[in-house]
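There's a structure below that I have some questions on.
Some chains have been omitted; the remaining ones sit where they do in the full complex.
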Amino acid sequence: MILMMYSEKVMEHFMNPHNVGEMENPDGVGEVGNPQCGDIMRIYLRIENDVITDAKFMTFGCGAAIASSSMATDLIKGKTLEEAWEVTNKAVAEALEGLPPVKMHCSVLAEEGIHKAINDYREKQGFEPLKEKTDA
Amino acid sequence: MNTNKDDTGNIIYLDHAATTFTDPKVLETMMPYFTENFGNPSSPYDMANVSKEAVDSARQQVATAINADTDEIYFTGGGTESDNWAIKGIAFANRKKGNHIITSSIEHHAVLHTCQWLEKQGFEVTYLPVDKYGQVRTEDVKKAIRDDTILISVMLANNEIGTIQPIPQIGRIAREKNIYFHTDAVQGIGQVPVDVEALNVDLLSLSSHKFYGPKGVGALYIKKGTRLDNHSHGGAQEKKKRAGTENVPGIVGMGAAIEQATSQLEEHAAHMKKLRAQLVEGLLLIPATHLAGHPEKRLPNNVNVIFEYIEGESILLMLNSYSIAASTGSACTSASLEPSHVLIACGFPHEVAHGSLRLTLGKENTEEDVDYLLQTLEPIIRRLRAMSPMTPKEQRE
């Protein structure tokens, strides 16, 4: 039943995900999720002058989780950290032409993964981590 | 929707535990009862007798298939209703005797959720653990029995991992203690011999669409003398035990299907076992792959494997794009939060249980189907593992 609810875009990103793989010496890494729940997402960032020049991901999860990882990393590439912070799970889901309601949390993982990776970078740079907005 | 079908446009259906197609020969037997012989079997005229006789002869077919008496077979709306009826029927009718029920932790939800509902009505339920192969231990049954135990319900064969339970032995224990014993044989029938005498059961559930019969019809075997309340109250159908106008075409189809399934049992099981061996052998060549369920005491058509480091829905999604239909115990498919309660009860950790793939064979499957599955699956597993942060480096190629 879930398959029918996936858009073409989700299937496109799921079958041929962009930005898959580990990154050597990333500037920021964020890992979110819980293997018990069947999902782990790790986001890697390459950052130059506060701009994300490259992003990669490794994901253990369902089709929506993989497609969200692919889309989210696409969306933040080339963005400043400030802009990337504003990429919400809703934006990821919209870019995927929608996600089934029960799969929205998979896009939340992507948002959280990016935030964690950005904060990882900030902390390495000696800055305060940014606070999560609590409306996801 | 991705419908990247295989060359022939055919679907390789490997989910026969979910449901089967209605056999064309079975469907043929049903057809006259829709538009021509459509009379209500309870009606007092010749035209309706044709329906009544058809229902009676299907009842005979079901009885013969499981070695019961004809008047011990009651038709229902499916396996779920049969399970609900057996359990609630016994519970409500024997409440004065006691309010304790024993079942296993790997039953189908039709049993488990019924028991949970009865707990809300004041009944007490013991859910027996299973060993790593999914088998209930008879000593555990013995230990769980109390003076107020009125029912034991343990399934004949599990729908996810195919493990066959020691039903005759549990039945013997129940009989010694004078406790009613129900078994859910929904997955067993047509795959292994089902004989109510040999199994020592008082109640046994069946569902037609699992053995090439139509959906929406099932049966409950009720041993003569068993005291149980009705599940659906109303008209005097089924000797006043199961009300509702009989689904005549469905019942006729179920009769034809069970006769076919049991008459072809040996040959069918041999075919299934051959394909299963081919399948298991191929699957276990993939590293970090485990067979769930019992290595031998399992349904001939059931394979359940667990691929570490990856998640089942994504496997199904990719298989689907290659026109293969299969099933998983991952929570991500069902929108529930928990992975398969069966795999968890067998001791698999949550994250491992998420990587399960159930392949259940059917009579139309061929060696070519199995080859196609194996060829298709291996690169899928590799691709998904390459993406997974859980996969150890050395397994990522």
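Order as written gives the chain letters A and B; numbering starts at 1 within each chain.
Going forward, a residue touches a chain if its C-beta (ideal position, glycine included) is under 8 Å from a C-beta of that chain, and two chains touch if they have at least 3 such contacts.
All values reported here derive from a predicted model rather than from experimental measurement.
Composition notes for this entry: the full complex, per chain label, is A x1, B x2.
Heads up, the rule we're going with is that only the chains that are shown with their structure count from here on.
Measuring from the averaged C-alpha position of chain A to that of chain B gives a distance of 40 Å. Contact residues of chain A toward chain B in the complex are 2-4, 6, 8, 11, 14-15, 17, 20-21, 31, 35-42, 57-63, 65-66, 102. The part of chain B that touches chain A in the complex is made up of residues 1-2, 309-311, 313-314, 316-318, 320-321, 330-333, 335, 337, 339, 349-351, 354, 386-390.
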